[in-house]
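Only one protein chain is missing from this complex, and each of the others stays in its spot.
After this line comes chain A, so read on.
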Amino acid sequence: MPNESDLLATLSVNTEKEGESDGENGAKRSAAGSLGGASKRLRTINGAHETDSEVMQGSLAPPAPEQVMKTISVSDEQFLTLLRIFYQKLFPFADFYRWLGYGNIDNAYFAKREWSFTLASDVYIRFQSFASAEDLKHEILRMCPVKIDIGAVYNLQPKDKKTVLPGAFTARERELVFDIDMTDYDDVRTCCSAAEICLKCWDFMTVAIKILDRALRDDFGFQHLLWVYSGRRGVHCWVSDERARKLSVEARASIVQFLSVVVSDSTSKSNSGNRNNYHVAHDDGSDDDFVHAMAEDSADERDANRQTMEPTSDEDDDDEDEEDEYRTKKERLDNDDSDDEHRRRKKPRRPNQRELGEGPPAVFHASLRRAYQKVLHKHFTKTVLHEMDSLGTRERWTKVLAFVPDIELRSRMDAQWKNNLESSPEEVMSSIDRWKMLVKEMRRSRQCGNAMRDIIFRYLYPRLDANVSIGLNHLLKSPFCVHPKTGRVCVPIDPQKCAEFNPLTVPTLEGVVGALNVANRRPENDVRDEDEEDFERTALKPYMEHFRIFLKQIAESTKTRLRLEQEANAKQQQMRRQAEKENRRDLTF
């Protein structure tokens, strides 16, 4: 087992090496000086462009001191020392090789993968590649990057990029990745903002994981999903199935669009200033399924189930979907023309109308419907109403009311709630009371077809960073990195137990290295099982186990694939032989 001094020895050797192999790198690093945090893609080490950078050289000065302090909580020196030990003893290089090699069925799959490092000096190095786990470990120990990113698999080893013409180096494959960042939820968060998170708003991530995990597995049939805490305020997902890795850019874009909620333009445009609101996924105007989608009651689960019941009668509908939707909507309006009171007594809920057989169900895509019934519906009360208290103050409820299409209803609710605020403390309504009231009122209103459902989707449906998922050559932070600002390890999250995941208590760099030190110092721990690994003595253990299960499943899939291929080959050969035999027989006759 290598000890501290060994480690230092390797390091000093490497520093010498650095002089020759990566001189530019070293020079850059010292020039860049300290840990300025502002921007990452500052300098890439990509070639000799000293002359170009000289243009602005005159104004180069060390960054403001507070910036440096903000970057890393522990002092830099200490952080880097701990990080080095972490890489030396805890970072699962061999497992990474198993993962990203995918059985190395395709020639040098691992070696063609792009790695990129952000060094403590804020130098950003792209297009690194490594032939083996040892190579990778060696280089990481040498550079001690504060952040490791994983990129695409290219047609040749990324480190050889400069040996070919610019067009000849292309990204071939990559995991389908998703990045969900809490800052995208800032307009609906009431507890924290920007980089901060708490257990309350983490619920948004839990909902996102639950919905996306199901959609990716059930809709798209992917099996090998690795969910990872991003170290601060978000989660990543690595879909590692072979089919996912081979997806084209268009396919990725389509999946992302599929997984983004369509919110009708009518509300988003009029209410959110000069920009379309988030996730208005379709811009061609033809896809406003959501506008016409079915109105139903979400306040109780029963109703959600009831809508699965089959309508009994049909109409002749050979027309296009759009017309169908139009007709349903029109019918609904026609029905609404009857006297309000009467209507409510006779047909209390619209889904019931449909059960009574007035036409086909309105469009509500199966995937959204499942998300709604299984997750959103339950979580809305808990997360949005209870924890975010989204109808708690006038400022907050104004945001919600802005999504109510009925303007008269909006102002009526606003006035009523405002009055209520002034009443005695025990009579003041809670967010949940207000929501119930609003739902009731919206059901009565003619204009609020499915505004309630729209609001729920708006608040809770996952918000993806589309660019990360779409571009093949986009980089994403590697799992098991340490977030330089929080010191937390980017550990995998078990989607089955994502509700129990607490981002605030994940293992930290200091924690795990400290625990390892303590454990290794205990005399009774000197004798260890041959198989026992260092991580088992730290809080990383359960996370690493989850990671290994993920790896095992990939390996099994690979094996199955190989077996099937072999069988198919054998069969083909057999058939060929058979055919040849018959041919020969024909000839002899």
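We take it that contacts are C-beta pairs under 8 Å (C-beta built on N, C-alpha and C of every residue); 3 or more make two chains touch, one makes a residue touch a chain; residues count from 1.
Just so we're on the same page, contacts and distances are computed from a predicted model.
Only one chain is not pictured, and the protein name UniProt records for it, out of "Ribosome production factor 2 homolog", "DNA primase large subunit", "ER membrane protein complex subunit 1" or "Brix domain-containing protein", is "DNA primase large subunit".
The omitted chain makes contact with just one of the residues A:85, A:148 or A:363: A:363.
Summary of contacts with the chain left out: across A:423, A:467, A:496 or A:560, the touching residue is A:467.
In the complete assembly, the contact with the undisplayed chain comes from A:253, out of A:141, A:156 or A:253.
In the full complex, chain A makes contact with the omitted chain through residues 36, 38-39, 41-44, 46-47, 49, 52-53, 55-56, 59-64, 166, 187, 218-222, 243, 247-248, 250-251, 253-255, 257-258, 262, 269-270, 272-278, 281-285, 287, 289, 294, 308, 310-311, 313-315, 317, 320-321, 324-325, 328, 359-369, 466-467.
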